[in-house]
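The complex appears here minus one protein chain, its other protein chains still in place.
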Amino acid sequence: MNKKSKKLICGLVRYLVLIGVSLFTLMPLIWTFSTSITPDTGIVTYKIIPKSVTLDNYQAAWDYPRLFDENVTLGTMFLNSILVAGAVTLASLLFDSMAGYALARKQFFGKTLLFWAALSTLMIPFYVIVIPLYLIILRMGLINSYTSMIIPFMSSGFGVFMFRQTFFSIPLELEEAARMDGAKDFYIYWKVMLPLVKPTIATMAIMKVLWSWNMFIWPLLVIQDYSKMPINLGLTVFRGHNITRWGLMSAGMIIATIPVLILFLSLQKWYIQGLTSGAVKG
Amino acid sequence: MPKRRLWRDTLVAYLFCAPAYTVFVLFIFIPIIWALFLSFYDFNIMTFLFPDFVGLRNYQKLLTDRYFWLALKNTAVFSIMYVPISILAGLVFALMLQERFPGRNIFRLSIFIPSVISMVVASIVWMLILSPGSSGLANRLLAAFGLESKGWLSDSRLAMFSIVIVMVWKDFGYNMLIYLAGLQNIPEELYQAAELDGASKLQRILKITLPLLKPTTFFLSVTTIIGSFQIFTPIYIMTGGGPGYATTTLVNYLYTKGFQEFEMGYATAISFVLFVILLGLTIVQRRLSRDADTVI
Partner (left out) sequence: MKGKLLIFLAIVLLSTSLCAKEITFWFAGGDPTLDLPVVQRQVEEFEKETGIKVKLVVVPWAEDPHTKLQVAIMSGKAPDLVKLGSPFEHVLARFGVLEPLDGLISEELKEQLLPSVLTASFYRSITPKDMTGKLISIPYFTDTRAILYRKDIFQERGVPEPIGWTWSEFVTYAKQLTFDRDGDGKIDVYGFGTAANYTYQAVMYAWQAGGELMGADDRPAFTTDEFNEGIKFYADLFNVHKVVQPGAINVDLWDVRRQLAEGTIAMYIDAGDSAKELQKILGDNLGVGLLPTNEKTGKFTSYFGSDALVIPKQSRNKAEAAKLLEWLVDKDRMTEYCIVSGFLPARLDSAADPHFSDSPVVSMYLRQLEDAHAWIAHPEANFIARTLRVEIQNAISENSDISAALKRAQELVEKQLKDKGFLK
C-alpha cells in the first residue's frame, strides 16, 4: 500500500512538473499564435483564448513590406528564405558527400591533412571571420545578392565528417563489385554509394535547411534590398517600424515559423538522429 | 598499391574534394588568416582598400579599453549563469523522460520545440513578454502572485539574467536530447544488477548514470560554453547591449565597433582575442577531462 501510493504520488508530481515545464516552453509560441488571430486594437491582449478571431493580421503582415517596396510582400521574403535554404542545402549535400566519399574510400596523398582541415573548420567560430568574409564579399561586388547568402555556406566541415563516417560503414565489396563491372568513380559515387546513405542525406538535409532558414546575422550584414531579404531578417524590419502592431508582428512570426515547424515535426527522426550522432559518436 | 593507381586516385580524390574545399579555403581559411593581418591595421568600411598599418596598436588599445573589458566580463557572467542551468535542466528532464510512460514523447517534443524556432522570433516574442511596466506578460504573471513589476530588460541588474532565461528556454531541450542519447548507451544490465544489490533509485543515478554520462556532459559543456561566448542575436534584438553597457557582450561589442563605428581593424583584433579565448577554453576543458572516453 505504501509503496503503491508513493509511486502514485511520484508519478503525479512528475506529471505536474512536466506539464509546468511544457507550458513554459510552449507558452510563448501559443501566445504568439493567439495574438496573431486576435483583432489588432493597438493594445496588447494577454488572453490566451481570444474573444474574436480574425485573419486580418495575416493579410496585413503579408502586405506590410509593400509599404517600402511595392513589389515585396511577406511572401516574397518567404520565397527568398526557401531559395537560400534550398540552394545551401542542395549544394552542401552534394559537396559534402563528395568530399566525404573521397576521404572515406580513397587512398591518396595529403588525405590526413585534408581530413584535419575539414575538422578544423568546426573550430573556427563565425564571428572571427565575419569581417574579412564581409570584405571579401564586398570586394567581389556581391553585396546585396542572393549569391552572398549562399556561397559561404555551400559546404561544412560537419557535413564532410558525417558523410565520411557513414561511407566507412558501407562494405567494400559493393564498391569493388561495381568497379569490376567497369564503373567509373563518379558513377560509383552517384549510383552506388549515395543511395546507400539516404538516412544521412535526410539528416543532413533537414539540419541544413533549419540552420539556413534561421540564419540572421549574415543576411543582416549583406542584404539591403527588401526584395532579397529572407523572412527572418524581414521580421526585424517589422519590429523596427511598428512595434505597436503586435497582431501584425505575431502573424509575421507565425508565417516565418510554421513551415520550419512542420518540416521539423514531420522529419523529427532524422533531425534528432543528426544532432545526437554528432555528439555521441564523437 | 601500384604507384600509378595511387596518383590516379589522388587526382580523383582531389576532384571530389574540390567543391567543398574551395568553399573552405575561400570562405573560412582565407578569412581567418586575413583576419589576423587585418587586426594589425586601422581601417573602416570606407578605407579598407588602403588601410593604415598600426602594428600592435589595436591590441594595446584593447588592453586599456574599458568597454572591451566590460564586454568580456558580461560575456563571462552570462556564461557562468547560462551554462550550468541549461545543462542541468537538460539532464534533469532527460532523466525524467527516460522511461516510457503515456505522454512521454509529447513532453519531449514540447521541451524541444524552442530549439527549432529561430533566434529572431524567440527574441521578439520574449521582448514582448518581458516588456516593462505592468503590461508585459511576465509582469502580469508576477502581479497575479501579488509581486511587483520588474524591469526585466531595463534594470541593469536584471537584464543579463533575463537574457539567460531566454537562452535557457531555447536550448535546454537540445541538451535534454543529447543526454537522452547518452542515456540510451548505458546498458540496462548495470541498473538491474544494482537494483538486485539493493541500491535505491537515487544511488543508481548517482553511481551509475552520472559517471557514465561524463562523456556526454563533457561534450555538452564544451559546446555550450563555446556557444555562450558567442551570444549576439538576442541581445541585439532585445536590449541593444543596454541599458548602458549592462548586456554588451564580446560579439555585440565587436559588431558595434566593426559595423557601427567602423573601426574594423580594431573589431578584427577583438574577434581574434575571442578566438584565442575560445581555443583556450577548449584546451582547458580537454585537460580537465582527460579521463573522458571521447575522441572529439
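First chain written, first letter: the chains are A and B, and each begins at residue 1.
Assume contacts are C-beta pairs under 8 Å (C-beta built on N, C-alpha and C of every residue); 3 or more make two chains touch, one makes a residue touch a chain.
Worth saying up front: this structure is predicted, and the values here are computed from it rather than measured.
Among the residues B:102, B:133 or B:198, only B:133 touches the chain that is left out of the figure.
In the complete complex, the hidden chain is touched by one of A:68, A:168 or A:187, namely A:68.
The hidden chain makes contact, of the residues B:19, B:227 or B:242, with B:242. Among B:101, B:161 or B:262, the one in contact with the hidden chain is B:262.
Contact between chain B and the absent chain runs through residues 45-48, 61, 66-67, 131-134, 149, 151, 153-156, 239-240, 242-246, 256, 259-262. Touching residues on chain A toward the chain that is not drawn are 42-43, 67-69, 138, 141, 143-144, 224, 237, 239-244.
By definition in this document, only the chains that are shown with their structure count from here on.
Only residues 1, 6, 9-10, 12-14, 16-17, 19-21, 23-24, 26-32, 34-35, 38, 45, 48, 93, 96-97, 101, 103, 106-107, 109-111, 113-114, 116-122, 124-126, 128-129, 135, 137, 140, 169, 173-174, 177-178, 180-182, 185, 215-216, 219-220, 226, 230, 232-233, 237, 251, 254, 258-259, 264, 267-268, 271-272, 274-275, 278-279, 282, 294-296 of chain B touch chain A when the two sit together in their complex.
Per the touch definition, chain A reaches chain B in the complex via residues 11, 14-15, 17-18, 21-22, 24-26, 28-29, 31-32, 44, 46, 91, 94-96, 98-99, 101-103, 106-111, 114, 117-118, 121, 123-133, 135-136, 138, 151-155, 157, 159-160, 185, 189, 210, 213-214, 216-217, 221, 232-233, 235-236, 239, 246, 249, 253, 256-257, 260-261, 264-265, 268, 272, 275-276, 279-280, 282.
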